[in-house]
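This is the structure I want to talk about, given as structure tokens.
Removed from the display is one protein chain of the complex; every other protein chain stays in position.
Chains: A and B, in written order; residue numbering restarts at 1 for each.
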Amino acid sequence: MKPPPFRYARCATPADAVTLLSEAGEDAKVLAGGQSLVPLLNFRLARPALLVDVNPLEELAFVREEADGALCIGALFRQVALEATNLGARWQAITDAMPRVGHYPTRVRGTVGGSIAHADPAAELPLLCVGFGARFALVGPAGERSVEVDDFFLGPFTTAVAPDELLTRVSLDPPPDGAVSAFEEFSERHGDFALVSAFVGLALVDGRCSWCRVAIGGVGPTPTRVPDAERALADSGLADAELGIAADASARCCTTGGDVHCSAPTRRELVREVTLRALLRARGRLTDRMGSKA
Amino acid sequence: MGAEMVSPPRSAPTRAPEEPGEPEGPDELADVSFSLNGSMTALRVPVRWTLADVLRERAGATGTHLGCEHGVCGACTVLVDDQPVRSCLMLGVQADGSSVRTIEGVAASDGLHPLQRTFHEQHALQCGYCTPGFIMLALGLLEREPDASQERIRDVLSSNLCRCTGYAPIVRAVMAAQAEMRR
Partner (left out) sequence: MTTALVRTRAPSVGLALPRVEDDRLVRGDGCYVGDIHRPGQLHARIVRSQVAHANLLAVHVEEARAAPGVVTVVSGSDIPGLSEKRIPIRLSPGQLDRFALQTPLALDRVRYVGEPIAVVVAVDPYLAEDAAEAVWADVEELAPQLDPVPGHGAPLLFDMVPDNAVATFETAHGEDVDDLFRHADVLVHERFSVHRHSAAPMEPRGLLAEFDDDSGRLTVHGPTKVKHFNKRVLADLLELAPDRVLLVEPDVGGGFGPRGEFYPEDFLIPWLAVQLRRPVKWMEDRLENFVALNHSREQVIEVAMAARHDGTLLGFRSTGWCSLGAYVRTTGHTVPRLAGIHMPGPYPWRGFSTKFVSVLTNKTPLGTYRGPGEVEATFARERALDLVAAELGMDPPELRRRNLIRSDALPYRVDTGAGSEPLVYDSGDFPAALDQLLVAAEYEELRRSQAARRQDGEAVGIGVACFFDQGGIGPFEQARVVAEPDGTFTGYVGVSSIGQGVQTALAQILADELGVDVDRVRIDHRDTDSISDGTGAFASRTTSFGGSALILAARKLHEVARARGADVLGVNDGEVTVEGDEVVTGNGRSVALAALGCEAAATFESTHVDFSFGSAVAVVSVDRPTGKVTVERYLGHYDVGRAVNPLIVRGQLDGGAAQGLGGALLEDLAYDDQGQPLSTSFMDYMIPTLCELPTVQSSWSEHPSSGNLVGAKGAGEAGIIGTLAAVANAVADALAPDGVIVRSSPFTADRIRALLRGSDAPMSVQPSQVGAG
């Protein structure tokens, strides 16, 4: 379990990285935190000719709220730093999810951009992107471009980032004022990739659901929104029955078959349950907010 | 067979033995220098070597153990710039310019570190293979968060695997060391 041979280059600027990537063609890989890539190298499941180490790009290690309320996170922002960032109530799904991203020592090295660009179908950060909605800044030889989340995750471990591009930041779309969000996942063991995970975002206006997002992970090639669930909740009073209908819709969205950890029928049951728990948690948060305002 | 067969015959096809240490093969080499337990260490290593292998095979720090080489077991945990990381998931070349601390640097000159002593007292080790990783993990946590709650300590300690103890003595040892380190 030793990595295969590769060349290694450390870059000083994003442009530097792009130059190195362009010169190497398809065979180059960006090395950020390494918490997903290095295991793949050790297993010899990845065989890049060149690793471009972007760890020196400290200018990409940031988080900030934009004027429009979007949460902009630099690709090199360490997961442990995001975990420690005090975010508002509407971003609470992030606070829920971060302690479940691997373990403390992997979050020390692991980066936000690295996890997103790795695009494991069961990973937490890609699900948050899909759930909130997001735009990704990619720098390539022709400059910077922005990709919407719907066009970003293309399949398991596959994204819109071209071989000569570097993901530099992600902007999570701002939920409306007064919104809450929640994250739930199920794994057999603490710190493992989730068998299934769910994101829920909710806002209420006059007792009616004015904004809702339901997204699930670990259930198909990429994390995915569940339009049927969102339709079931939209404009509803978020009664138990409506949450149940939304959870049922989530289960129907599950396309992943069985694997060593989970048969297909169980996975569908888990999707339903985990979605329901995320919904209940989010609704509870809404209720708490009302309570505190009253 | 018998005792007189002092030199058994060779039958495997062999090539002339290579001199050890001679750079060979496809490997790109890089100079790396880092502080290892406070001493500057400069090495020329193949860029694909993990930090764990560089520490163990080139820097003589064999207290850092390899249990899985895919970042799950935590036996190879070391502190890089005072934060616990899996040294099997970092390339040696990436340690350039950083401060690396391993189990060999934990004990004070006048005796064991509180964590080392409490692991001993609480019987928090049996085979001892996971022990350096657990001690480095706990050290990284307690230096940064001296008042970490038991819940926080348990959450962080769940990063590493132990096959002998069932973990309870490890938690007790870290809690006891925390109390001592705060004094």
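Heads up, the rule we're going with is that a contact is a pair of C-beta atoms (placed from the backbone, for glycine too) under 8 Å apart; a residue touches a chain by one contact, two chains touch by 3 or more.
The structure presented is a predicted model; accordingly, all values stated were derived computationally and were not measured.
Peer 1: List the chain B residues touching the unshown chain?
Peer 2: Chain B touches the chain not shown through residues 1-3, 5-8, 10-15, 17-18, 20, 22, 24-27, 46, 48-49, 53, 56-57, 61-70, 72-73, 75, 102-104, 106-107, 112, 116-117, 119-121, 123, 125-132, 135, 154-155, 157-171.
Peer 1: Tell me, which residues in chain A touch the chain that this view leaves out?
Peer 2: Residues touching the hidden chain, for chain A, are 1-5, 43-44, 186, 188-193, 195, 259-263, 265-266, 269-270, 273-274.
Just so it is clear, only the chains that are shown with their structure count from here on.
Peer 1: So, what's the distance in Å between the C-alpha centres of chain B and chain A?
Peer 2: Once rounded, the distance between the two centres reads 31 Å.
Peer 1: For the complex, give me every residue of chain A touching chain B.
Peer 2: 1-8, 31, 34-35, 38-39, 41-43, 51, 53, 55, 80, 99, 103-106, 108-109, 190-191
Peer 1: Going by the contact rule at the top, pick out the chain B residues touching chain A in the complex.
Peer 2: That would be residues 25-28, 30, 46-48, 50, 53, 69-71, 74, 77, 83-86, 88-91, 93-94, 137, 140-141, 155-156, 158-159 of chain B.
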